[in-house]
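Omission of a single protein chain aside, the complex is shown with its protein chains in their original locations.
Going in written order, the chains are labelled A and B, and every chain counts its residues from 1.
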Amino acid sequence: MVGKKRLGKSRIWISTLLTLVLLVLGACSNQTASSGEGEPIKIGAILSFSGNFAPLSESIKAGMELYFEQNGNKIGNRPVTVKYEDDEANPQVALRKYRQLVDSEKVDLLVGPISSSVVYALRDVIEKDKIVLIVANAAANDISWDKKSDYIYRVSISNWQDGTPGAAYIANNIGKKAYVLAPDYPAGHETIEAFKAAFVAAGGEIVKEAWPKLGNNDYATYLTDIQQTKPDLVFPFLAGTDAIRFVQQYEQFGLKGKIPLTGTQEFLDPLVTDPAGQAAEGIIGATMYTAALDNATNKAFVEAFTKKYGKTPNYFNVQGYDSAQVIAKAVEKAGSVKSEDLTKVLKDIAFSSPRGELAMDPMTHNLTLDMYLAKNVWKDGKIVQEIMGDAMKGLKIPETPPAKSK
Amino acid sequence: MATSILFMHILNGLAYGMLLFMIAAGLSIIFGLMNIVNLAHGAFYLGGVYIAYSLVQQNLGFWLAMIASIVLVAGLGVLMERFLLERVYGKELEQVLLTFGLSFIFADLVKWIWGTSPLALPVPSSLDVSLDMGGTMFPAYRLFVILVGCLLAVLLWYMENKTRIGAIIRAGVDDRQMLSALGINIKVVFTSIFAVGAALAGLSGVLGGPIMGMYVGIDSEILVSSLVIVVVGGLGTWKGAFIGAILVGLVDTLGRVWFPSLTMAMVFVIMIIVLLIKPNGLFGRGAHA
């Protein structure tokens, strides 16, 4: 440490200088305000490119890029630029990135975020700055209820809509006694709460709830517990690598084929089922999207997507694609990028999604979704999703929080 | 709770603990002998599992992939020690910055090479069966992991106590100056120990991949778990790492059963209790730093 003290001074000066140079540089760049014909429309995307949400963010980005590319990177006659920022799934970083995009880059509107904590953190500043945010993933229910904002519109799905639709089918066709499992954090609680309410209403019973921590490194304990509890079925809500390991270990513990595995739409998506492989065979649940959906928009989308990226699209790709699509439709219809014009159009915007014909619910600023029953089947050395029918048509999130079931 | 179920939970805890032991053993000895806080140790786990994944994809087979992956990770360890860590011996804060930086680099490198889409390393097909143990099913693979962990522990114990290398290490942990005074080529000792530590972490990556998963971010989680083990067991002993790992594995696993609301903090609570009673860990030989 002696050497350090001696050199401390020059080091401090140089780094001060450097810091200041950076600061001033940053302050001076990107000051062009955009308005008028032919000026580019600037979109700021706040996603989580580092950390566990990276695959979701990359998928959303890929979907957005596909849409804009198909439309010549233009909305009307104005070119589109998208500036992607990494919020590290941390609200504090997200707020810094938000200021950078809104104050310095002067973006016209925002897309994002993955994490519910980020959408809550952005919500108040968005109200203040009156800038439109298209939610491409964050599923927190409250953003449609108490925290609803005139400037925030969700084109993905809410936790309530993820947990609810499969419950009735499962209770009526698979079994009455369910073992539920979800990460111990708000999204987990909200999704399971929704499933429980619908499952109990359909005559089912929750025999046990398990709450592993988010990013739990081993599901053995819970799988052993499931063997002991002997439920009719298991209904988990997990995402990404957690879901993959759960599915694989479910098989390793000899549960696959013995106790039916159901789940939220995460378990019916290639992001999870591709790496999980044959272990994911037979999982049944409700989902808003699979590549197998039979509609013209989806056929074109799957073809274009497969051509560009060489793989089957997942539902995050669709969320990205639809975010871009909704922005384009709204700007065209409003004829401007001003928030006061956009919000008028966004309230009940309708569009052709690969998920089907969709429309915004003006009461909740959340999409009215058609949910499909799907099953993972093993075909030609690969898991694919097979549609079994409709789970629920025109599913809206309730306008106010439903009473908690206990 | 039925005895058989309790037994299952204990097996689960042991399997998890053994994986942690493999990582923590290297970390502990590196810590004790070279006085290096290697915050990039989790990168060896990442390296192990990702390289093995790629080799398995090339149809090399799990076991060959495992060996190749361990060798490569050990090589990485040698390079790291020879060209980077060697320059910061005795400078703790510089070590922190350097190894923190390296962990950033390695994690991002993995993202760069393998992408962000989730991947999974399958259990080797020869062990992909579940055994019926009194009505409950248990994966054979986990029994295998426990076996490997125990064998390693015996091997390391033998090396530490019955061989010349062990004597050198023990002497080095107690008094580093003494080694050079004895005319031992300290550089070679350090590099080889570091390589062994890296190889063990790589091994745990390959064996742990099918259980704990592979994704960028697990490196820092595993680093924290193994640091906990190292200080609970006491710096610089295989024995400490072994007992510490079993303790952490069992506490974490059984904690999920008995104290489900404490899962996040369980391990840390145990660690604080141990350190309050024994400030140098269970088997620590006195503070170095």
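Here is the rule we use: a contact is a pair of C-beta atoms (placed from the backbone, for glycine too) under 8 Å apart; a residue touches a chain by one contact, two chains touch by 3 or more.
Note that in this section contacts and distances are computed from a predicted model.
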Candidate names "Spore germination protein", "Acyl-CoA dehydrogenase family protein", "Amino acid/amide ABC transporter membrane protein 2, HAAT family" or "Alpha-D-ribose 1-methylphosphonate 5-phosphate C-P lyase"; UniProt protein name, chain not shown: "Amino acid/amide ABC transporter membrane protein 2, HAAT family"
For the chain not depicted, the shown chains it touches: A, B
From B:Met137, B:Ile168, B:Val206 or B:Leu227, residue that would touch the chain that is not displayed: B:Leu227
Given B:Val71, B:Leu109, B:Ala140 or B:Ile184, the one touching the chain that is not displayed: B:Leu109
Hidden partner interface residues of chain A, rising order: 1, 3-5, 7-8, 10-12, 14-16, 18-20, 22-24, 26-28, 31, 40, 49-50, 58, 61-62, 65, 68-69, 72-73, 79-86, 90-92, 95-97, 99-100, 103-104, 116-117, 120-121, 123-125, 140, 184-186, 189, 214, 308
Touch list for chain B against the chain that is not drawn: 31, 37, 84, 87-88, 92-94, 96-98, 100-105, 107-109, 111-116, 220, 224, 227-228, 230-231, 235, 261, 264-265, 268-269, 271-272, 275-276, 279-281, 287-289
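Operating definition for what follows: only the chains that are shown with their structure count from here on.
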For the chain B and chain A complex, residues of the former touching the latter: 2, 5, 8-9, 12, 15-16, 91, 93, 111, 115-120, 122-123, 128, 130, 132, 136-139, 141-142, 210-218, 221, 253, 256-257, 260-261, 263-264
Residue ranges of chain A in contact with chain B within the complex: 1, 49, 51-52, 54-55, 57-58, 184, 210-213, 215-218, 220-222, 224-225, 227-228, 240-241, 244-245, 248-249, 252-255, 271-272, 274-277
